[in-house]
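Missing here is one protein chain; the remaining ones are kept as they sit in the complex.
This part shows chain A:
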Amino acid sequence: MSAVMKHRLFWPLVVLLALILLNTVSRPSFVRITVHDGRLYGSLIDILRNSAPLMLVALGMTLVIATRGIDLSVGAIMAVSGAVALTIIQDSGDPANPAVLAVAIGTAVGAGLVCGLWNGFLISVLGIQPIIATLVLMLAGRGIALLITGGFITTINSDPYKFMAQGYVLGLPFAFYVSLVAIAIVALIERRTALGMLTEAVGINPEASRLAGVRARGIIWGAYAASGLLAGFAGILYSSNIMAADANAAGLYIELDAILAVVLGGTSLAGGTFSIAGTVVGAFTIQTLKSTITFLGVPPAVTPVFMAAVVVVVVLVQSRRFRRFMGRLPARLRTWTSRTPDGAEAAS
């Protein structure tokens, strides 16, 4: 049992299951999955579907954080990507044409990649601090997106485009497959090649890695490029879900959710060793928490407070120091109560 508890995914999974349990207890229909027209429906299926954009962004964020960095611009990159895709589709006049969609998606994801490369250039070549470097694009990105859409919210009507966020394949949401493929590709690249270890080395100690011959610049640059690319895909999913490119709302605050997902998954913000599986659990946890808020009918006005409270509890549960403190609390209280009546003993 203790071996299981020491596994780095133990507490993240406990938190996720506890959230699901909380929902189920308050309303058992939470875990109910119904089949309708050969498709699965239910709150859990919604979580799988809705978590896709966050999942993609959090995967990229994991790599960036592993190099001791941070990427605040992911939400803005999503806005850019959505704006590019929808503008191309709208301008084409043929929104259902697969070739148009391919060009639109390719260009949009490419725009995300360019944004990521720009971040990586500022950080790995010019040596600007990650939080500052990505803040640039976080602020400028939404402006760029507005420029692309001409200041309007671009809306389109295209069934194939809609399919990406809202369609079903083999009974499960298509967006969930996108998540799965992204997870698999990132995990394979990081763990089947040496990239993961080299990334960790750079994150743990950049100077020692440099002296050991690791090309840190390329690795850091690559992490931001991957983050931009994944945010580009996330932007497609987001715009496909609402069938509109809203430069101000797309991916708003998703960088914070992504950072939280990475941390909940057990990857330290100080960089170094990272866990892809942990981030996956973390992203699901955050999406479940969001569903919880709707599901329990928390009033919108107090949603931020509720969310914050839950996050504090979740982070505390995962803190080893806090658990040790709680474990010793009964003993401490006993000695405290037994000593206080006798002042002399406490003073000694």
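Quick note on the criterion: contacts are C-beta pairs under 8 Å (C-beta built on N, C-alpha and C of every residue); 3 or more make two chains touch, one makes a residue touch a chain; residues count from 1.
Operating definition for what follows: contacts and distances are computed from a predicted model.
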I want to check something: the complex is missing a chain, and I'd like its UniProt protein name from "Sugar ABC transporter ATP-binding protein", "Sarcosine oxidase subunit delta", "Putative membrane protein" or "Ligase-associated DNA damage response endonuclease PdeM".
"Sugar ABC transporter ATP-binding protein"
Tell me which residue among A:7, A:27 or A:328 touches the hidden chain in the full complex.
A:328
By the document's definition of touch, the residue of A:137, A:164, A:198 or A:223 touching the omitted chain is A:198
Residue of A:125, A:169 or A:212 in touch with the missing chain, whole complex considered:
A:212
Contacts of chain A with the absent chain, listed as residue ranges
192-195, 197-198, 200-201, 204-205, 207-215, 272-273, 328
